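Moving on, here comes chain A:
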Amino acid sequence: MSSQLSSQLNKPATQTAGAEGYNFAYLDEQSKRMIRRAMLKAVAIPGYQVPFGGREMPLPHGWGTGGMQLTATVIGEADTLKVIDQGADDTTNAVSIRRFFAKTAGVATTEHTADASLIQTRHRIPERQLRNDQILIYQVPIPEPLRFIEPRETETRKMHALREYGAMQVKLYEDVARFGHIATSYDYPVMVNDRYMMDPSPIPKFDNPKMNQMPALQLFGAGFEKRIYAVPPYTRVVSLDFDDYPFEVQSWEESCSICGSDHSFLDEVIMDDAGNKMFVCSDTDYCRERVEQGFTAENPEGQQGLTPEHNQVQQENKKQDDTKAEEMAL
Partner candidate 1 sequence: MNMTSEITVAGGKVAQACEMKENMPDPAVMIQVSGLQKSFTLHNQGGVSFEVLKGVDLQVDSGECVVLHGQSGAGKSTFLKALYANYSVNEGQIVLRDGDELVDITSAQPRRIIALREQTLGYVSQFLRVIPRVSTVDVVMQPLLDLGVDKGICEEKAKTLLSRLNVPERLWQLAPSTFSGGEQQRVNIARGFIVDYPILLLDEPTASLDAKNRKVVVELIHEAKARGAAIVGIFHDEDVREAVADRLVDIRAV
Partner candidate 2 sequence: MNAIQNVNGQPLKGGKDTSAERQAGKWQDDAPLLSVRDICKFYAPGKGCGDVSFDLYPGEVLGIVGESGSGKSTLLSTLSARLQPDSGQVIYNSAQFGELDLYACDEAERRVLMRSEWGIVHQHARDGLRMNVSAGANIGERLMAVGERHYGSIREKAEEWLTAVEIDTGRIDDRPSQFSGGMQQRLQIARNLVTHPKLIFMDEPTGGLDVSVQARLLDLLRNLVSQLGLSVIIVTHDLAVARLLAHRLMVMRRGEVVETGLTDQVLDDPQHPYTQLLVSSILQN
């Protein structure tokens, strides 16, 4: 009670936007400070799970409360927020969270990956490469990668502390023994900065390589288990594997039925009761962007004679790529 009251009193004068009666971005400033401290520790120790005093959010656990607390903590008035759920901007969860922050923080929102300064995600990393002025916030259901093999928290903490990760390999062994290949296709464990074993949240392993040396800051929030962890920009992230069964990402024989992409993560969509199906990009923004650039299923190589609008998009992309290249060079 009292902390709520004091945070109301301490409400910064500049943060005027947002719903009446709530602090900027819903969370009180004291909670944000606490979460920021945990975040700083998480960034300082890449891949290490930092416990934090998770707050109640006005929606149930499992709906992204961990990610929302991080977003509420780092978001500022100048930010532009994008929220995706399984790659799509227009699913219930994504829409709800986006509206929540539009209402409580009054920030600009976007569906365009390139325009966002803050991206909260559930189960995907956008196809477009992120920049170092962006932050990617993951919603995490189970933060402990060792949980499946060791139920005791005291023991998993010790295993992390002593870097005892042999047991993790057991999971991959079971895959190969049963399916002839590493069948784990999402939630695929990674080693961060050659030190901590990390659960990347249930993203497809297709996205794992994107985490490695990513220019954007990656923050992970588990609301139910009250853990925060992070991968700072340009950090080594390696997916586990065996010498004779190296890590591989999924690939499809099909390409996107809308934009013709043969290199993005595809969702299988059942069309009718007869079992007809189509494959489309899971990242809706990426797909839209390609269509705007003139790529279609019929013309996966792109159309000739682009409109000025298309040229503009492409130029922007090119400029972005150049900046990226410079950043990488640095």
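The set was built so that all candidates are chains of the complex that A comes from, given by their letters.
Before moving on, here are some points about what is shown:
We take it that contacts are C-beta pairs under 8 Å (C-beta built on N, C-alpha and C of every residue); 3 or more make two chains touch, one makes a residue touch a chain; residues count from 1.
As the structure is a prediction and not an experimental result, all values here were calculated from the model.
Interface remark: chain A makes contact in this complex with candidate 2 (options 1 or 2, touch as defined above). Residues of chain A that touch candidate 2 in their complex: 149, 158, 162, 164, 166-167, 169-170, 173-174, 176-178, 242-245.
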